[in-house]
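See below for the structure under consideration.
Missing here: one protein chain of the complex. Every other protein chain is in place.
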Amino acid sequence: MVKVTVWNENRHEQKNPVVSEIYPSGIHGAIAGFLSEVGIDTKTATLDEPEHGLTNEVLANTDVLIWWGHLAHDEVKDEVVQKVQQRVLDGMGLIVLHSGHFSKIFKVLMGTSCDLKWREADEKERLWVVAPSHPIVEGVGEFIELEKEEMYGEHFDIPAPDELIFTSWFEGGEVFRSGCTYARGNGKVFYFRPGHETYPTYHNKEIQQVIINAVKWASPVDRKRPLYGNAQPLEKLAVK
Amino acid sequence: MVKVTVWNENRHEQKNPVVSEIYPSGIHGAIAGFLSEVGIDTKTATLDEPEHGLTNEVLANTDVLIWWGHLAHDEVKDEVVQKVQQRVLDGMGLIVLHSGHFSKIFKVLMGTSCDLKWREADEKERLWVVAPSHPIVEGVGEFIELEKEEMYGEHFDIPAPDELIFTSWFEGGEVFRSGCTYARGNGKVFYFRPGHETYPTYHNKEIQQVIINAVKWASPVDRKRPLYGNAQPLEKLAVK
Amino acid sequence: MVKVTVWNENRHEQKNPVVSEIYPSGIHGAIAGFLSEVGIDTKTATLDEPEHGLTNEVLANTDVLIWWGHLAHDEVKDEVVQKVQQRVLDGMGLIVLHSGHFSKIFKVLMGTSCDLKWREADEKERLWVVAPSHPIVEGVGEFIELEKEEMYGEHFDIPAPDELIFTSWFEGGEVFRSGCTYARGNGKVFYFRPGHETYPTYHNKEIQQVIINAVKWASPVDRKRPLYGNAQPLEKLAVK
Partner (left out) sequence: MVKVTVWNENRHEQKNPVVSEIYPSGIHGAIAGFLSEVGIDTKTATLDEPEHGLTNEVLANTDVLIWWGHLAHDEVKDEVVQKVQQRVLDGMGLIVLHSGHFSKIFKVLMGTSCDLKWREADEKERLWVVAPSHPIVEGVGEFIELEKEEMYGEHFDIPAPDELIFTSWFEGGEVFRSGCTYARGNGKVFYFRPGHETYPTYHNKEIQQVIINAVKWASPVDRKRPLYGNAQPLEKLAVK
């Protein structure tokens, strides 16, 4: 069975009563809650735990890591970022949510600035499915509508996604590639845009469905890591 | 549970004792055999059955169609091809094997000539995995080696695959994109190169594993087909 | 120098005075006009000419073909479509505009239904650049705004584009992948959404710039077509 760790910065929840009211057990608690309900083995980890809760043991026991961060990207230690990157290259799935676009781990895996346009204005977002055959949209309608969300707008400075799953429409006139998959090494990465901390986005059933689907999609494939380095020939070479 | 139909032209088996010795129940029988063994609900259909065995009812009850053809691509009726194409666009998975690259259904879904170089010379093929995170290579090593196969060489006139899974090395000096995925409408397509009729390729356990994995990967996603055509606005339009 | 043929159905222009007022020399004339102005060798061809103006000689002398059609896709003869497809596979560039999404040639090259949502409601379109490094957007700002256009909405039933260049925002709440590139054989294809016949879209300088850029991008590469068919080994084969 797939083992998930939901990582959350967990700072807004401490500072802003609006957030703690929407997410009494934190954003990580909310996400862990709906994953557990469908039988996924889920743990949580947060920034202020030792090693940010991402010890070698935790990482070794994580098939899919979910990442939410915003205020304190810089406080995430580089050695933890490196270990997470290595785990992704070794096969761990990674789901990066919303403001996690600016996390060290996402930027390191993308190689770009991951910058974008943004606006907090209680505006409507409509996430259109553009890849109807993809397992990440199983059980999801033609679009997901969120009455109030933060706007993220193009240009989103990411590599062209391997697969573009969702494109968002925003009331204020922008669009955004809001569901993007990437393979990195032996691991799979999914970026999913919605989830500003002051809105109940992670209580939305369709958003939950996407994240559940993404966990399944991002689960590691059972095979040995390729061998790298100096290699003997598999065929007899001509002498020259 | 996923329902598979294995379609085979089934002509070499009637004409060439070499083939019927390797595949006493036909190529379709061999493939259906190893799929059934792992619990997949599998039926077969062949060219010389009425409607080539692909009646509306059969197609409606097929989640993933596997296609092997070679000698008689032209005998496949256009209306059957059209129905198969429509089923793929509606969500059915399609796995096209080896000489099926020149089948009407594959050419129609690709939009290109699907032409290639070829040679029958008992030569070695080594299929290298280039997408180690993909579910189609679960349980497969770094490469699959086939002692004798027909050579297919680049340029292979296909659209760039959505995901390139395998690249083949051939003894005679050629390479080939031998495992390619495509999304078409609500359906998924996988082209897999090996399987010349005079070699026991489909008895190879790793080749079988790839086909089993591909069946799972190509299974339809459970969601409604998008709506097309004239659409009412979702937002109030300004009067101009 | 690149040689362009602008193909237009040229029917709306005969029937609808709104259209002929906006495009007195036809949509083809307007497009040929701004291409000629920048020094591109441009001719036109229309549906009602013999062989739709696309004789073997015309096609052989066309580096990039631009296609606008809408009312009469079915009147385009299949043998002409086949010849155009062959020319694309042989290296000719093809730029398909707006309602050309439903042309036979585009559907044949895509392998999908090419269906979409649509609405004629004088609404605003904003085409956002999502591939800022691409030559097709040279000289173009962050977005192109069109005060009134027909709406095309997702799901657009096309293969995932090789490169997604533009994504459109529509006033009524939809989004659309409105600039898409594809390689097919030795040729390059660009689909560009805007250009409903009752709006002066092809008089817009930025839209013209995109089409000029696309012509340059789609120009054939000077090299021999690959060889296909039976091939001698390039290396000595082991005797088995």
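Order of writing sets the chain letters: A, B and C. Residues in each chain are counted from 1.
Everything below uses one rule, namely that a residue touches a chain if its C-beta (ideal position, glycine included) is under 8 Å from a C-beta of that chain, and two chains touch if they have at least 3 such contacts.
It should be emphasised that the depicted structure is a prediction, and the values quoted were computed from it without experimental measurement.
Asker: For the chain that's not shown, point to the residue among B:I66, B:V129, B:A183 or B:A231 touching it.
Answerer: B:V129
Asker: For the chain that's not shown, point to the residue among A:K3, A:K43 or A:H155 touching it.
Answerer: A:H155
Asker: Among C:V6, C:A30, C:L54 or C:V129, choose the residue that contacts the chain missing from this document, as touch is defined above.
Answerer: C:V129
Asker: Which one touches the absent chain: A:L116, A:V129, A:L164 or A:I211?
Answerer: A:L116
Asker: Considering the whole complex, not just the chains shown, which residues of chain A touch the missing one?
Answerer: Considering the whole complex, chain A reaches the absent chain at 85, 89, 108-113, 115-119, 121-124, 147-148, 151, 153-155, 157, 159-160, 162, 171-174, 182-185, 226-235, 237-238, 240.
Asker: Spell out the interface residues on chain C facing the chain that's missing from view.
Answerer: 91, 126, 129, 131-135, 137-142, 162-163, 171, 183-188, 220-227, 234-235
Asker: List every residue of chain B that touches the chain not included in the displayed model.
Answerer: 126, 128-132, 142, 153-156, 160, 163-164, 167-170, 173-175, 177
Just so it is clear, only the chains that are shown with their structure count from here on.
Asker: Among line, ring, star, complete and other, which best matches the way these chains touch?
Answerer: Shape of the chain contacts: complete, all pairs touching.
Asker: Can you give the whole-Å distance between the Cα centres of chain A and chain B?
Answerer: 32
Asker: How many angstrom between the C-alpha centroids of chain C and chain A?
Answerer: 36
Asker: Among the residues of chain B, pick out those that touch two or more other chains and give their numbers.
Answerer: Chain B, residues with two or more chain partners: 162, 171, 183-185, 226-227, 234-235.
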